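Only a single protein chain was left out; the remaining protein chains are all shown in position.
Chain naming follows the written order as A, B and C, and within any one chain the residues start at number 1.
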Amino acid sequence: METEVKETKGQVVSAENPGIVAPADWQPVIMGILCNWCSYAGSDLTGTSRIQYPPNIRIIRVPCSSRVDPWFIIKSLQTSADGVLISGCHPGDCHYISGNYYARRRFLVTKKLLNFVGYHENRIQFSWVSAAEGPKFAKVVAKVTEDIKKLGPLHKYKKENLK
Amino acid sequence: MEQLLVPALCKIDKIIEETPDVLTYRLIFKDPEMFGKFKWLPGQFVEFSLLGRGECTFCISSSVTRPGYFDCSIKKAGVVTADIHTMLDEGMDVGIRGPYGNWFPVDDIKGKNLLFVGGGIGLAPLRSLIQYCIDNRNDYKDFTILYGARTSKDLCYKEEIEEWKNNPTLKVILTIDKPEETWKENVGVVPKILEEVVKPAIENTKVITCGPPIMIKYTLLSLDKLGFAPKDVITTLEMKMQCGLGKCGRCNIGSTYVCKDGPVFTYEQLKALPDEF
Amino acid sequence: MNFSVFETDKNGLQKFYEETIAKNETYAPVEKFGKYDYKKVSALPECDPDSPISLTMSVKPLFFPRSSKIMKYEENREGTIITETDEDPLAGKRVILGVKHCDARGLQVLDRVYKWDYIDADYQKRRENSVIISTRCNKADVNCFCTSLDYDVENSDAHDIRIINGLNEKIYIQAVTEKGEDLLKGVPGLQFSVCSSEVAGEESAKHFKAFDSSFRLKMNYKEVNEKLQNSFDSPEFDPASKNCISCNTCAFICPTCHCFKITDEKIKDTGIRYKSYDSCNNGYFTLMAGGHNPRPVKYRRWRQRAMHKFVYYKERFGVNLCVGCGHCAISCPVNISIFDVVNQVV
Partner (left out) sequence: MDYTKQIQEIASKLFAEEKIDIFIGYRQNAFDDNQVPILVTVPADVPNLIFTDKSVLNLTNYLKFEHTRNKRVGIVVKGCDSRALNMLLTESQVKRENLYVIGINCTGVLNEKGEKAQNCLECVMPDAVVYDEMIGTPSGKKEYSVNVDVKELAAKGLVERGEYFQEIFENCIRCNACRHSCPLCYCTKCCIDQESAVLYNGSNTPSSAFHALMTWSLHLAGRCVDCRNCEKACPSHLPLHLLHKQNEMVIYENFQQHLAGMEKDDRGAFYKYSMKDPDDFIM
């Protein structure tokens, strides 16, 4: 009796598709797209200062957060990723002066639209992490991983090759 | 599903650099049974697939009389061919479907004098036929090969041309468009050399020509001038193809399917087609 | 051979449909967003076999899917392996309800190109395993001209079972081929009165007159075939195609267009090769490596489209590549019909 309860408790139900249940040991894959000047340096600092963060994140470096076309987010969600984290410099700190202000607008629209067509809003997350904020980066990754673990695996509109 | 369109896998045995932008891929079937099934005649083409990038149409540039392998010479012209050049290496796998299309009328030209007129990469389908004819030398009479390119660097199959030159039964004439310091042979565009240097006899001669569209256009005019009958001039046509099976509708010129009724046409047949190539 | 004919009424037909759906894998027009498309159904209320022709997609995708997998492949250290893809979902035995006569004729036209030279086994299998139940429209749509093409709409043999709407609300179910006969015999709930095929034919012919007179468009296809053949250089192609926005919709929904493209889609080490629809109105259709394009401008592409439908295909395969369904005009955002283009040129 005990074990049965434990099993159902441990299972993760996909937020978008309640029919899909993942085993308890399921681990999400998170696509991290980081800006070269702040967040990537920040993640480096996290590593060099030996702060632990979940290994679920796969990092891609881009010159600036405004380099991120909404297309990248759609592509990541359609391939292996269960969630996307995009991180850039704090407002005002952009290496290219105003890149992240432009990015901020695009992110909001993308996030809302994906939510509108049926993705949970926590699948797509954004953060500002500066080069000095190693601990913050670890916290952000931990939070995103935690959020997406709750949401369960993503099965929507996945590329057929992966099935 | 779609069995007709599934390619057979081939291994790249060797890559030969012909010119800076032409590479010859020597291919061997991974499945030995395919060698028995895969029989082609000069002039036919295959669908060559760089897996992950798509299919392209190339003619086979070697002859079936030299079994065990076949060659595809590929010139860097578009996006996919550029990728083929950069992404493929010796030992890698490619997909091959074919052979498709018709072939040079190897039986009709028996007992005739043959004049091959090639330009640039256009020598590739001719090479297949030349090899075939050399290996069946007794069936044919005199051989003349006129081959031109823009510069001496752009001449394909240089080693093989040397072999042909040393062969006493062949007459080989080379030309380049502009004079170069070390170049000792003819200088001038192919139609000009054809009229001024080769001066072919019309009697009992078949002309097989292949090259860039502009060269073909003027060569056909010269041949007309020299007095060749349109039915004695054989050429190949280039057209976008995708299936090679006469289904996808890309290569239609009028009611002719280039992939089925072509790519080899006589000048006579070409004249009857609507002007859309 | 004499095939059986049954006489019944509306309720009987409903029953027949229900029985068919219950016993077979059935495809029928299903409404979504105001447009009907052929989909698998499990109960009669889901679908509408009498869907209006102007709002129904062609049945072609059930035989020539909008996108089908050619193969799947994987790369590993030893090289590449081609893996067989999943089974053809359309190859099983099935019944298709509510196919329009012109649509069914479209399949017959397609058969010719698929049986030519290299035989497309998958297509043949899909054809062999399908039983087509077809109802003739009661009234023509504004863009229809099926009665003026080279086939007999009334006595078409493109379908397997014909539903005839007679006078006095009588309905006749007539088998046209052996496949249809087998299906009719296999429906045990069918206890309708048998009637002779002459009676059904007569009833149908009475109705046909009214149907035939409801056509707005009439085409003399023989004249079109002949005149179009000599108008390759006609200057009229340019003005006729001026309005076209090259959106490709006409080719995608046409019951006879069969051009396709082969594309690879690859991520990581696995790739899938697809065969999907393409259109000759697409500017990239014949673009070759190196930039040469035999049909670079719109009127040339339209010429190819019109000539292919009424000249080239006729020369090669003996039938027109047009069944007069009017789908192209209905779906075109700027209402260009192949009928208008051809008539403007001729």
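Everything below uses one rule, namely that a contact is a pair of C-beta atoms (placed from the backbone, for glycine too) under 8 Å apart; a residue touches a chain by one contact, two chains touch by 3 or more.
These numbers were taken from a predicted model, which means no experiment stands behind them.
Visitor: So which shown chains sit in contact with the chain we cannot see?
Guide: Over the full assembly, the chain not pictured touches A, B, C.
Visitor: Just to verify: which one of C:Ala91, C:Ala121 or C:Cys247 makes contact with the chain not shown?
Guide: Per the contact definition at the top, the residue touching the missing chain is C:Cys247.
Visitor: Contacts of chain C with the missing chain: which residues?
Guide: Missing-chain contacts on chain C: residues 32-35, 37, 57, 66-67, 142, 216, 242-243, 245-249, 251-253, 261, 263-267, 272, 274, 276-279, 284, 297-298, 331, 333-335.
Visitor: Against the chain that's been left off, what residues of chain B make contact? List them.
Guide: 52-54, 79-80
Visitor: Could I get the residues of chain A that touch the absent chain, sorted low to high?
Guide: Contact residues on chain A toward the absent chain are 15-18, 70-71, 74-75, 78-79, 91, 98, 101-102, 104-120, 125-128, 140, 143, 156-160.
We adopt the following convention: only the chains that are shown with their structure count from here on.
Visitor: Among line, ring, star, complete and other, which best matches the way these chains touch?
Guide: line
Visitor: Once you find the CA centre of chain B and the CA centre of chain C, what distance in Å lies between them?
Guide: 40
Visitor: Roughly how many whole angstrom separate the Cα centroids of chain A and chain B?
Guide: Computed from C-alpha means, the inter-chain centre distance equals 53 Å.
Visitor: Using CA atom averages as chain centres, what separation in Å is found between chain A and chain C?
Guide: Roughly 46 Å separates the two chain centres.
Visitor: Enumerate the residues of chain A that touch no fewer than two other chains.
Guide: Residues: none.
Visitor: For chain C, give me the residues that contact two or more of the other chains.
Guide: 69, 266, 271
Visitor: Going by the contact rule at the top, pick out the chain B residues touching chain C in the complex.
Guide: Contact set of chain B toward chain C: 1-7, 9, 11, 30, 49, 51-56, 77-81, 92-93, 95, 213, 238-240, 242-243, 245-250, 252-255, 260, 274, 276-277.
Visitor: Where on chain C is chain A touching in the complex?
Guide: 69, 72, 265-268, 270-272
Visitor: Help me check something: in the complex, which residues belonging to chain A touch chain C?
Guide: 79, 159-162
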